[in-house]
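Every protein chain of the complex appears in place save one, which is left out.
== subunit A ==
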Amino acid sequence: MNRQGSDGMTMIEKNVGRQQHRLARDKSYLQSKLLKPNKKQSLENFFGKAIAMSCAALLLIAVISIIYFIASKGLSTFFVNQVSIVDFLTGLKWDPEGEPALFGAFSFILGSFLVTVLAALVAAPLGIGAAIFMNEIYPTFGKKFVKPVIELLVGIPSVVYGYVGLTVLVPFIRERFEVLGFSLLAGGLVLALMILPTITSVATDAIEAVPQDMRNAARALGATRWQTIWHVVLHGALPGCLTAIVLGMARAFGEALAVQMVIGNTSKLPESIFDPISTLTSAITLNMGNTIQGTAYNNALWSLALLLLLMSLFFIMILRILGRKKLDNR
């Protein structure tokens, strides 16, 4: 059994020696491994962070380049084609192909504001009412039916809204009121339907955020449900509801195709709610494809786009101010 090796050690002694040696080697290996930074991992860490960072930086670049390019094109109407800014904003005549060419965009600006305000006037009470219903009156039914319905309404593409407006709303107005049908009213109603889900979901969040204690306190004082809603809940949720309306208005102001399909597109000033009008967005969609880049007409369209961009920045400013108010209230 006890076989002798050539150097006079037993097999067992040999094995033990070998193992000790291996252990020592492993130990020093582990030590060096634990004490030195892992190059592969730190490289991975570095590149991972760099990739994530550059993706985020892309957002900054996108916004800056959008503002830069639209502004540089839009301002060239005033600096290259020498159209006065005051004339552009207040002029009543839009005749870019006439002699002399006239660039009075007031009717477009007015049209955009009118449809937006009309849409907000229709959608705000409905949206906030639905939000109250979902939270205060019938939460189970509201959460089960109204909420999914609202979510579905968000998803329907804007051209579909425009198309339904064109095939249902416009003929209806035409027959009911004996007018053209393509009108400020049709545009406002289509937009109201489109911004309704936005207003409802944001207002719902605001109303949900009102502490339950405040409702309980009001009810304990003998207030009816409506008194609680009106004096306590809506009061607390006011900044949130305003945010909802402004968000909806921002969406309405920038909507292009649905509005363009139903408002009739004339550059004349409207005399009543049943008259056709034009908005900034509809003027751009209709004419951008037919004008040659670099001409005064084309540049004027870019100026309209610049106005749209500025308005959307303005809406964001209002939203930020409202957001700060919300924080102050808490």
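Just so it is clear, a residue touches a chain if its C-beta (ideal position, glycine included) is under 8 Å from a C-beta of that chain, and two chains touch if they have at least 3 such contacts; residues count from 1.
Just so we're on the same page, contacts and distances are computed from a predicted model.
A.B. asks: Which of the following is the UniProt-recorded protein name of the chain this complex doesn't show: "Phosphate transport system permease protein PstA", "TerD family protein", "Ferredoxin" or "ATP-binding protein"?
C.D. replies: "Phosphate transport system permease protein PstA"
A.B. asks: Using the document's definition of touch, tell me which of A:L126, A:L238 or A:I273 contacts the absent chain.
C.D. replies: Residue touching the absent chain, from the options given: A:L126.
A.B. asks: Given that one chain is not shown, which residue among A:T10, A:Q31, A:S84 or A:T224 touches it?
C.D. replies: A:T224
A.B. asks: Which parts of subunit A are in contact with the chain that was left out?
C.D. replies: Residues 38, 41-42, 44-45, 47-49, 51-56, 58-60, 62-63, 65-66, 69-70, 73, 125-126, 129-130, 132-134, 137-138, 142, 145-146, 149-153, 155-160, 162-164, 166-168, 193, 196, 200, 224-227, 229-230, 247, 250-251, 253-257, 260-261, 281, 284-285, 288-289, 293, 302, 305, 308-309, 312-313, 315-316, 319 of subunit A touch the chain that is not shown.
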